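Of the protein chains in this complex, one is absent; all others appear in place.
Presenting subunit A:
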Amino acid sequence: MNNAVPDNKSLTQSRVSVDLKTWGPFIALLALAMLGVLINPAFLGLDNLSNMLTRSAFIGIIAIGATFVITAGGLDLSVGSMAAFIAGVMIILMNSLVEQFGPGLTTILLGIGASLLLGLCAGFINGMVTTKGKIEAFIVTLGTMGIYRSLVTYLADGGTLSLDWGVRDIYRPVYYGHLMGIPIPVLVFLMVAVAGYILLNHTRFGRYCFAIGSNEKVAEYSAIHVDRIKTMTYMLQGVCVALATIIYVPRLGSASGATGVLWELEAIAAVIIGGTVLKGGHGRIWGTVVGAIMLTMIGNILNLTDAISNYLNGTVQGIIIIVAVYLQRASWRKSAP
């Protein structure tokens, strides 16, 4: 089942029959898109598609980091509150820098730098406490999840932190801007995905992630620095959260205790829908990308119709997620090795 080898090999093995494990997420995405068109032709509108992809960028970028953590047998529940916390600190920092540097590029670059540094540190803490402290990742990140959430509430005094209007006008294009007709968040998402794909499937670090997730003991005996690699996956996750926050902040220019609530579960869901195995040892970056887009697409389609009672939105989401995963895992799948 859990092939410790990156997927290009398993693909060649079963080229004859359709490998649902690889293509399942794409097929599900296509089916969902067709459903969207049937429900409302506005679904295919250029604006709608671009809105949807832009929106999926936050969860998508975070989920790419989560793919590494989960592949190496870990779990990070703190990403949602981490995003809120980083957003809060970024806003406070940039607001206070306005006095010194004015609402210019320096202020924004310093904010972005601080964001990346914070993400890296937060990931480092999660990683070190998990590996050196020998505490289950679930508990460690559940703890940090509570800590970051309450810290952002404290920073915001229970209310909302708002970015200085001058900074906001300059920073705004990072979310709303386009480059060659593609929204910038989508470009960032794509770049992170490509980098993630190369890192996971074509480097030693990626192979170590697979090995550790498959069997930590064996990996250790094979002279892999398990603790170091695992900590690095959490740091990578932290950087991904920081990147997502950097494109999130200019959207509404605010952060509060309600920012990023449940993002961790959405990110994990995106990873699993994409074909990564929750217990580790098997990861797929492009699957994760598709999973993140699918999650956003479900919400989008539900907003485009009034045929389904609003109260049932969660039901529809739940069913689609389960069906999507079932399609690629089901035992009737012929191509099972």
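Remarks
In this text, a residue touches a chain if its C-beta (ideal position, glycine included) is under 8 Å from a C-beta of that chain, and two chains touch if they have at least 3 such contacts; residues count from 1.
We adopt the following convention: contacts and distances are computed from a predicted model.
One subunit of the complex is not drawn; among "ABC transporter substrate-binding protein", "Proteasome subunit beta", "Cell division protein FtsW" or "DNA 3'-5' helicase", its UniProt record names it "ABC transporter substrate-binding protein". The omitted chain makes contact with just one of the residues A:Ala31, A:Leu93 or A:Leu304: A:Leu304.
Residue-wise, the contact with the chain that is not shown comes from A:Asn40, picked out of A:Asn40, A:Asn201, A:Asn215 or A:Gln317. For subunit A, the residues touching the chain absent from view are 40, 42, 45, 47-48, 51, 55, 153, 156-160, 162, 176, 251-252, 254, 256-259, 299-300, 303-304, 306, 310-311, 313.
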